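The structure's right below; bear with me while I get my questions together.
Heads up, one of the protein chains got dropped from this complex, but the rest are sitting where they should.
This part shows subunit A:
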Amino acid sequence: MKILVLSNFYPPEVVGGYELACAQAVDALRRLGHEVLVLTASARGFVPPEDHVLRRFTIADIWNRHAMARRPAVVQRLMDVRSRLVHAPNVAALAETVADFRPDVAYVHNLTGLGGLGLIAALNHLGVPWAWQLGDSVPSYCCSVWGRVVPALAERFGAEARGTFIAVSSRLVEEIEGLGVPLNGRVELLPYWVDGRPRPVPRRRIRNGPLRVVSAGRLTPYKGIDLLIEAAGIVKRSRWSVEIDFFGAEADVDENHYPALLQQHEVEDRVRFLGPLDHASLIERYRDYEAFAFPTWEREPFGIGPIEAAAHGGCLPIISQSCGLAEWLVHGVHCLKVKPTAEDLARAFLDLLEWRIDPRPIADRAHASTWRDFHIDVIAPRLEALLRDAADSPRASPPGAASEVVRLALLAEGLAESLVAEAA
């Protein structure tokens, strides 16, 4: 098949697991013999060219809160529209690429920042069947203005955006539909995956501590970072020791937030912020820890970190019982599931330290399970089958002209801009 992959970022430009998973899937589909072309945003720095990657999209970067705050309100609104609804140059880039590459199917990943609604509408208009890898609530993002889903827009999305949705958890599907955005095409659940090759993991002994815990990703309160720090304090007061290392960039809080929290819970000697690492280095570091803690907030769609740590470092996954990954792992068999509270996290740490739970067999089963069930080469044939089904699905109407798609996008963008300008 000729597969056109759409993603806002693509390695080495990454925000999180969404983009890494995209690249891993691309590599796996290429190993299966498919012709894959990635259309993504231009990189912020120099990136060596790759034959199968076109960096033609432009990102409306609305996530940089400090930069956004300095912009006039009307500019912020315009960027919001371009990020979520439509950005005509990106539609033009898509139309040109479709005309040139003539894909059998589009494999869509994260469209935030690209004017995703316009891109999906353009695929429909150009008659390109698509399958959308949902690692986050992107459809609801694309049906939103200024952070709020527009019901009429969401209703039309449900009526017109009929493709294949590949969601990483049922709670993600429920979340998207709960926001009023119907997913009316084919909806399939497939977990996210790990890549690489297994190798022996170190045998470790937790008894008497300290328990060495790692957490990685976006370091922000909603990922449960504050809870972990508080839990470390509770453990310390119980005269046990848990040492937590955080990898990743701090976000959404000012620079004094975490130092103050460490002081408050008197765990400056137990908790370290080690900054971001590239993916390969991070995976290598997992071998230094006994557990990966992932007490993220209620709406985490999946959570790749814990299974990567289990696969590459033999770490025991300690995960929020409400995260998407919890649907795929069994408590006490492959992981420990906790409520995302400091008390529950501390209880889990103490259960391991005081030997009420033997972590080794659970970690071993998690390690084996990730390589057996979550490896991309195991999942790729299922992705391939879904993409082939999408490619073979009958078209609702004949394809529209690329010139018309671009004109529609320009008109939509111009109308949105005129409305934003008038409201300013």
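Quick notes on this structure:
To be clear about the criterion, a residue touches a chain if its C-beta (ideal position, glycine included) is under 8 Å from a C-beta of that chain, and two chains touch if they have at least 3 such contacts; residues count from 1.
The rule is short, and it goes like this: contacts and distances are computed from a predicted model.
A chain of this complex does not appear here, and its UniProt-recorded name among "TonB-dependent receptor", "Ribose transport system ATP-binding protein", "Glycosyltransferase family 1 protein" or "Acyl carrier protein" is "Glycosyltransferase family 1 protein". Touch with the chain omitted from the figure is made, among A:81, A:153, A:194 or A:214, by A:153.
When the missing chain is restored to the complex, the residue among A:3, A:126, A:173 or A:376 that touches it is A:126. Residue positions on subunit A in contact with the hidden chain: 99, 121, 125-127, 150-153, 155-156, 159-160, 397-404, 407-408, 410-412, 414-415, 418-419, 422-423, in rising order.
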